[in-house]
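Shown here: the complex without one of its protein chains, the others still in place.
Coming up: chain A.
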């Protein structure tokens, strides 16, 4: 209801302004039609407008003849019309690539040529340039771009036109605008709809496209149960905190900042940058670690990549091999456990097959993960610092041998040209490009876990290297 009301208002307003804009250069007899009308007579006005517009592109023969004359006129008045639309953007881009300049280009175009000649080419060019100007996610810009299309002209007026593809090139272009919006996840609004109705009319291809977008976008909006915010935290510590919480997905897990990043100057004058170390551990993990058999080593593994939108961060885990079956002790049932009711029934009856709703899933014991951390510097010294921090709340770590199985650290930044990565290059542990995959090495290490432990390869470091008070 509201939509249609809005539509109507906008339509009439636009018509007015349109009419106003049309007036000065239009032929006198056309303009005369408007003058006596007041804005209150919208219905009449619309009819009049329609007539005028019909006149606007009346007979093909006529339009064919006209352009030549117009071009000549344009040539006389402005040099710019010779310039291709791409160049128009290039010219402006020399100053600054902002939304304001982008809008200016559109304004220059719309005001410059009342016939909007070549508007399809212009719109294609603009679409291409949008990411460059950083307006690819701006709905108002898309609407402004759609506004470039002349109104009412392409609206089919009879069933034959409606049946066949009326002004296919223009419709195609309109669809392309919507397509780009879709690709960037921009949801059109009611103004877009109004524009599309005015430009192409109901039940045309762009309108269908619009409807499809409006059908699916809201449905997909919350489809991700773990949404990532549009703006990731800038501070590496905050980012680590955010990504660790996200991975742990445990309300009780506690994030501890073991070390804040800071720069120190040593006595010798050398600058030392201390990396940040942020870890996460839940009470359940602490409990599991406390129950861990101290004879079996725990491993610090990493770095593993975690992608969040266009950012990749790396994390390290403290884990152990799955407990071998012979070490698993099931707690015996204690009949004196519950004061109120029997916790187990002393019956020799099992669940009937018909009520067994469990799935037959092959269980693969992966071994427990006791804690996770993120740091900007994945060397052993730094990770050792994390382990000593953990030891404060998990005293048992002092007795368990800790092995470091570290893969090659994240590779150097690639694709520095990316605007985003340039601004974040001070944070070495995340990379902006998909190519970086240091996780592969880490996985290899995991696969060869046993072998690695025995052969004590370069990546493996025995716990004694850790200089700590508490020893096995």
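Here is the rule we go by: a residue touches a chain if its C-beta (ideal position, glycine included) is under 8 Å from a C-beta of that chain, and two chains touch if they have at least 3 such contacts; residues count from 1.
Methods note: contacts and distances are computed from a predicted model.
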Complex member absent from the view - protein name from UniProt, among "tRNA pseudouridine(55) synthase", "Glyoxylate/hydroxypyruvate reductase A HPR2", "Origin recognition complex subunit 1" or "Complex I assembly factor ACAD9, mitochondrial": "Complex I assembly factor ACAD9, mitochondrial"
Omitted-chain contact residue, chosen from A:160, A:270, A:339 or A:364: A:339
Full-complex contact with the absent chain, from A:131, A:168, A:218 or A:395: A:218
Where the unshown chain meets chain A, residue by residue: 187, 189, 214, 217-218, 221-222, 251, 334, 336-352, 354-355, 357
